[in-house]
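Handing you a structure now.
The complex is shown incomplete by one protein chain, all other protein chains being positioned as in the whole.
Order of writing sets the labels: A, B, C and D. Residues in every chain begin at 1.
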Amino acid sequence: MKVKTKKRAYKATNLPPGTMKYKGKKQSLKTVIDIINYSNQAFTKIDCNDVEDGFNFEGNQQVTWININGLNNLKDIEKLGTHYNLHPLTLEDIVNTSQRPKFEEFQNYFFVVFKMLYFDDKDILQYEHLSMVVGPDYVLTFQEADGDVFDNLRNRIEVAKGRIRSQGADYLMYAILDAIVDNYFTVIEAVGDKIEDLESNIFETQTNNSTTPNQIQDLKQEVLKIRRSILPLREVINRLEKSDNTIINVKSQSYIRDLYDHIIQVNESIDLYREMVWGLMDMYMTIISNKMNEVMKVLTIIATIFIPLTFIAGIYGMNFTNMPELQSENGYFILLGAMFVLFIIMLIYFRNKKWL
Amino acid sequence: MKVKTKKRAYKATNLPPGTMKYKGKKQSLKTVIDIINYSNQAFTKIDCNDVEDGFNFEGNQQVTWININGLNNLKDIEKLGTHYNLHPLTLEDIVNTSQRPKFEEFQNYFFVVFKMLYFDDKDILQYEHLSMVVGPDYVLTFQEADGDVFDNLRNRIEVAKGRIRSQGADYLMYAILDAIVDNYFTVIEAVGDKIEDLESNIFETQTNNSTTPNQIQDLKQEVLKIRRSILPLREVINRLEKSDNTIINVKSQSYIRDLYDHIIQVNESIDLYREMVWGLMDMYMTIISNKMNEVMKVLTIIATIFIPLTFIAGIYGMNFTNMPELQSENGYFILLGAMFVLFIIMLIYFRNKKWL
Amino acid sequence: MKVKTKKRAYKATNLPPGTMKYKGKKQSLKTVIDIINYSNQAFTKIDCNDVEDGFNFEGNQQVTWININGLNNLKDIEKLGTHYNLHPLTLEDIVNTSQRPKFEEFQNYFFVVFKMLYFDDKDILQYEHLSMVVGPDYVLTFQEADGDVFDNLRNRIEVAKGRIRSQGADYLMYAILDAIVDNYFTVIEAVGDKIEDLESNIFETQTNNSTTPNQIQDLKQEVLKIRRSILPLREVINRLEKSDNTIINVKSQSYIRDLYDHIIQVNESIDLYREMVWGLMDMYMTIISNKMNEVMKVLTIIATIFIPLTFIAGIYGMNFTNMPELQSENGYFILLGAMFVLFIIMLIYFRNKKWL
Amino acid sequence: MKVKTKKRAYKATNLPPGTMKYKGKKQSLKTVIDIINYSNQAFTKIDCNDVEDGFNFEGNQQVTWININGLNNLKDIEKLGTHYNLHPLTLEDIVNTSQRPKFEEFQNYFFVVFKMLYFDDKDILQYEHLSMVVGPDYVLTFQEADGDVFDNLRNRIEVAKGRIRSQGADYLMYAILDAIVDNYFTVIEAVGDKIEDLESNIFETQTNNSTTPNQIQDLKQEVLKIRRSILPLREVINRLEKSDNTIINVKSQSYIRDLYDHIIQVNESIDLYREMVWGLMDMYMTIISNKMNEVMKVLTIIATIFIPLTFIAGIYGMNFTNMPELQSENGYFILLGAMFVLFIIMLIYFRNKKWL
Partner (left out) sequence: MKVKTKKRAYKATNLPPGTMKYKGKKQSLKTVIDIINYSNQAFTKIDCNDVEDGFNFEGNQQVTWININGLNNLKDIEKLGTHYNLHPLTLEDIVNTSQRPKFEEFQNYFFVVFKMLYFDDKDILQYEHLSMVVGPDYVLTFQEADGDVFDNLRNRIEVAKGRIRSQGADYLMYAILDAIVDNYFTVIEAVGDKIEDLESNIFETQTNNSTTPNQIQDLKQEVLKIRRSILPLREVINRLEKSDNTIINVKSQSYIRDLYDHIIQVNESIDLYREMVWGLMDMYMTIISNKMNEVMKVLTIIATIFIPLTFIAGIYGMNFTNMPELQSENGYFILLGAMFVLFIIMLIYFRNKKWL
C-alpha cells in the first residue's frame, strides 16, 4: 500500500480561478484549425494555422464554424476569447479536460461542454474533451485531439444535403450535438456486445476462467464511467430546450426536443446495461457454486462407495489367527459378491437422490 | 472477444435529422393499408394499396382511421405527411423502429409512439413499433408488421357496440391506447406465469438444472426490456391527460384518466415481477447451498464412520511378529464387536448433531 | 415450460371501455343488500334484496348507507348507478376486482376503491375488492364477498356511540376508511408475527429445513403484494384531504388528516417488515454457510487425523521380506505409541486453530 | 407456525375515533404531575397529584410547564383537554403510544408527538412515547413513564442559566426538543459503539461464533427501528420552522433552524450506521468463506499427500505369490525413499500453489 502523506494531499496546484491550463494527455499535439463558412448560397472551407483567418467572414449573414483540434496552443484560444468576448471561466473550461459536461448561458453566447467516447486500438474506452461556443452567427468547437465524428456533417454542409445550409448557427449546434449522441449510441452498442460476449462466455466455457470476475468488474467500471460522461448531457439538452435566448430559433426547438428524446434513450440503454452487468456477477457466482456442487458430488459418490468397501477389504486383510471366514472355501467369492451388491445398492441410492 | 476499433465507433451512419429510413427487420413486407371511416350513421371499410383513397372522406363530420402495416413503403407515408401536414421529425420517428415511446403535441395533431409486445412461436418476446397521429377528425396508425390487437376494436366500430361510433377521433385514439394497455396486461401475465413456472421448477426439480441461472438471467432481461417499453407510456398518457388541446374533448378526459390508472397498474405489476425475478436468483443460490450442504453431510458421515474403522483394520493387518492380540482366540470377534460399538456411537453422534 | 404463443397474447377480451364485467372468484355468491339510515334522532336498518328500498329515505337530512355484498348482480348496481347518476367508468371499476386503489372526484360524488385484506383458514392472504361512492347524504359500499370489518361501526351507529350519529356522510366515509386502516394494522401485525416465527425458526431448528427459502420467498411476495394494495391508499387519502369539495365538511378535515397519519404509519411498518424479510434470506444463507463450515471441520479433523495413521499402518502391512522393524520385539508397541503421540499432536494443532 | 385465521384478523378493537385508550406497557404506573411556572423574575415548582393546581398561574405573563408522567390516568389528561380546549384527536394521540412522531397545528396550540429512546438494564432499546402541547404561555408534556432527559433543562430554568427565563413558551418547546435530539445523539453513539464492538468481534474471534448473524440481524432491526422513530421528527421540525403561527416568536426561528440542522445530522448518522450494519453481514459471510477455504485446504493437502502413499503401501501389502520387489534385499528402503521423495514433491507443489 502506497502511503499518501498529508504533504501530498496539500501539494495540489491551487491555480487562481479563470487560469487556462491544459493538463490532458495530448501535450505534444500540433494544433490544427479548420474553418467552415456557409450560407444558403456560399460555402468556404479553410484549413489554417491562424485562427484570425476566420474573423473575415463575419457580418455576411453567414454561419462560421471554427473547429480547433488540440488544446495546448493557448494563444489561439485566447485570441478567439478576445474576439468573441468570452468569459475567463469559459476559456478555463475549454482547456480543462476534467470538466464534466455542462451548459452555460452567457449574455452573448451559449457554452456547452461534452465528451466524445470511442474505443481505442486496444479496445479500451477513451474520452475526448469537447467544448462548443455558440453565438448568433458562429459556432466554435474545441477538441482535445484530431479525428472526430463530424466528417459526415461537414460533408452534408458542403454538398448542401438536408436543411442545414438554410439554417442558422443554432441548427449547426443541434447537428453537432446530434452527431455526438449518435456516437454515444454506437459506443453503447459496443458495450452491449461486450456484455453479451461475456455472458455467453460465462455459460459456454466449461473451464473455470478465473479472469472473468476481473472482466466483469472492468465492464462495471466502464459502464459507470460512460454513464457519468453521458448523464449530465441530459440536463444540458434540457436546459438548452428551455432556454428562451434569441440565439435559438423557434423552428429549431422541435429538433432540440427530438435530441432530448434521444439522449433519454441513451441513458435508458446505459441503465439497462448497468443492471445486466450487475446481474453477470450474480450469475457467475451461481455458476461457480453449481460447478462446485458437481465436483463435490463426484467426490462424495466415489468416497461413499469405496471407503466402506475398502474397510471390508481391510477387515479380511487382518492377521488374526482365528478368522473362520478366511478358511471358508468360497469365502472370497462370497465376499466379492457381497461387495458388488453393496456397490449396486449405493448406485441406486445416489440415483434416487438424483445425483447421477 | 471481438475488437471494436475506433474506426467502427466512427462508422455510424450519421444521417441528416429528419431523414426517413426504415432499419427494422420486416424489410420485405408488402405494405397493406386499411381505411375505416365512420360516423354515428355511416361506416365504410376499405382495404387498399394507395393511401390517397382515404382522403375522400374528409369534411363529412366523420372519423377516418387510416392504418398502415409495413414501414418500408416510404412513399405512402410521405403522401400522408404532405396531406396532413406532418413535421419531418414525425415522419422520421414513424419509421425509426428504435424510437422509444413518446408523446408530442404539434399545432394541428398529436403524435404518439408506442410498442406492441407479444411472444412469438418460440416463446421469445417480440416488439412491434407503432406510431399514431391524431388530428381533429382522423387517426393514422403505422405498424411495423401485420397482425395487431385492434380486431376487436374494428369489430366494435363496425357493429356500433359501445359508445365509439358517436364519439370523435380523440375517443378512437383512447380506444387504441386502451387496446394496447390491455395487450400489456396479457404479456405481463404471461411473464408472471413464466416466473411462477421457473420458481416451482427451482423447488421441485431435484436434479441440479444448470441452465436455471441462464433462464433467470433471461427472464431478468425480459422484464427489464418490457419495463423499458412500457414505462415511458405512463408519461405519454400523463401528458395526454394534461393537454388542453381542442383535439381532446372534455368528455374524453375521464377515459384518459382511467387509462392512466391502468398504465400505472401495469407498471406496478412489472415492478412486482421484477422484484420476484431478482429474488429467484437469491433463492436458487440458497437451494444450491442447501444441496451442497446435503452432499457434504453424506460424505462426512461416511468418511467419519469408516476412516477410523479402516485405520483399526489396518492396524491388525500389520505384519509385526509380536502382536499379542492376533493370537488371542476371540481377538477377531472382540474387535468386530468393538468396531460395531464405535459405529453405533458415531451414528448417535450424528443424530445428536441432527445430521441424520 | 408452457408455451405462450402469439395467439394467446392476442386472445385477451378487449371489452369496450365502460362495460361492467365481474371476473372475480365469487361468481356464485348471492348478492345481499343492507341499508342503514340514520340521523341524530332516527335509526333504520333494512336487510333487503332490492336496492330500491333504500331510495325512500332521501331528502330527510339523514345519512343513507347502502352496502352491497357480492358483485355478480349487475342489475342492482346499475339501478344505483342510474339513481345516483354515476359515471359508466365508476360502474365498471366497482365490479372490476383487479382495479387498484384509487380516488376519483366527480361533480356530485367521490369514488374510492380500496382493498380489504385478511388471512383465510389456510393462513393464506386474501384480498377483497371494495369500492365506495360518497355523496352529500349517502354512502354506497360495494363488497366482493360477505363478511367485513364494519360490524363494530354499524353497532356504533345503532347505539349512537361516539360522534357518528350527529355527523354527515363525509364522517361515515371517514369511519369506514378508518375501519379499513385498522384492518391493515391487524394484517401487518400478523405478517410481523410470521416474520418473527420464521426468524426464530431459522435460528432454533438445527435440522436443515429445506423449505425455509421457499417460506421466505412466499413471505417476500406476501409483503410485496400487501404493499401494493396499501401504498396507493396513501395517495387516495392525501387527495381526499386536499379536496375542496363541499361534500367534505371543514370539521371532518382534522379526522382525515389523522387518517393520513395512520396510513403513513401502516406504510412505514410494511417497509420495515420488507427490509426484515429481505434480511432473512441473507441470514439463512449465512447460517447454512456456518453449518457447512461445521460439517467440513468434522470431516477435515477426522480425515486429517486418520489418513496419515492409516498410511503408517499400511506401511507395516506390506509384505517385504526384509523389514527389520517387524522383527523387533516391541516394534508393534512402539508404533502404537508413536501413533498415539501423532494423534495428540493433531488434536493440539486443531485446538490451536480453534476448530475444536 | 401459528395459524392466524380470518377470525383473528377481524377481532381488532375498532374503537370510535377520538376515543382515549392507553394500551402501553406501563399500566400500573402511578401518574405523577410536576408543574413549573417561571418568568424573568419568578420561579415556582410544584409536585402535585391534581393537575388543576397548574391553572392558577395563568394570565401573569409567565410560562407554565405542566409535565405528566404516566398515561393511564385519563381523568387528568381530560381535565387539561377541557381547560386548554384541546381537540379530541389530540387527546387520543397523547395516550396512543403507537402513534408515530408528528406535528399538528391547531388554531390555539401546536401538538407535537415524538419518542424518547434509551437502552434499558439489559441493553435492549426502549421507546417512551412523549407528546407536547404548546400554547401562547404554556407547555404541556405527557410522558409514558417517569425518568426523562429534561432534568438539566429544569435545573437551567431554576438557576436562570442561559436565556431561557427571559423567553416565552416557544423557547421552552425548543429547549425540550433540543434535549430530545441530544438524547438521540447519545443513543446513536451507543449503537455506533455496538457496531464497532461487533465488527472487531467478527475479525478477532477465531472461533466460529454462530450467534453473530443473529446479532447482526438484531442490530439491523435496532437501527431500522431507531430510524423509524427519528426520521419523522425531521418533518416535524421542518414544519415547525415554516409555521407562521404567532405562538412562535421571530427570534426563536434561528434556534429552530439550528435544531433542524441537528436532526438532519442525527439522520445522517443513522443512515451511515445503517450502511455499516448492512456491510457487516457481507463481511461476516466473506470471513466464513475464507475460513472454509482454510479448512478445505488442510483437508486437501493431507488427503492429496497421504492417499497416494497409502495406495502404494496397499500395493505391497497384496498377497500375490509372485511379486519380485518384495524379495529384493533393499526393496523396503527404496520404497520408503521413493515415498519420501513423493512427499517432498507434493509439498513443493502446494507451496507453488501458495497453499502453504
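Worth pointing out:
Note that a contact is a pair of C-beta atoms (placed from the backbone, for glycine too) under 8 Å apart; a residue touches a chain by one contact, two chains touch by 3 or more.
Given the structure is predicted, the values throughout are model-derived calculations rather than measurements.
Of the candidate positions A:22, A:184 or A:284, contact with the unshown chain belongs to A:284.
Considering the whole complex, the residue from A:46, A:160, A:264 or A:313 that touches the absent chain is A:313. Residues touching the missing chain, restricted to chain D, are 117-121, 123, 147, 149, 152-153, 156, 161-164, 174-175, 178-179, 182-183, 185-187, 190, 193-194, 197, 199, 203, 254-255, 257-258, 261, 264-265, 268, 272, 275-276, 279, 282-283, 285-287, 289-290, 292-294, 296-297, 299-300, 303-304, 307-308, 310-311, 314-315, 317-323, 353-355 (touch as defined at the top).
Mapped onto chain A, the footprint of the missing chain covers residues 1-6, 8-12, 14, 16-19, 87, 89, 93, 98-100, 102, 104, 206-208, 210, 213-214, 216-217, 220-221, 224-225, 228, 281, 284-285, 288-289, 291-292, 295-296, 298-299, 302-303, 306-307, 309-310, 313-314, 316-319, 323, 325-332, 335-336.
Just so it is clear, only the chains that are shown with their structure count from here on.
Shared contact partners of chain A and chain C, listed by label: B.
Without chain B, contact groups among the other chains are A | C, D.
Two copies of one chain, chain C and chain D, touch each other, and the residues they use overlap weakly: the shared fraction of interface numbers falls below half. For the pair chain B and chain D, the distance between C-alpha centroids works out to 42 Å. Residue numbers of chain B whose C-beta contacts span two or more other chains: 285, 289, 292, 296, 299, 303, 307, 310, 314, 317-319, 323. In terms of inter-chain touching, the protein chains here are arranged end to end in an open line.
Under the contact rule defined at the top, the touching pairs of chains are A-B, B-C, C-D.
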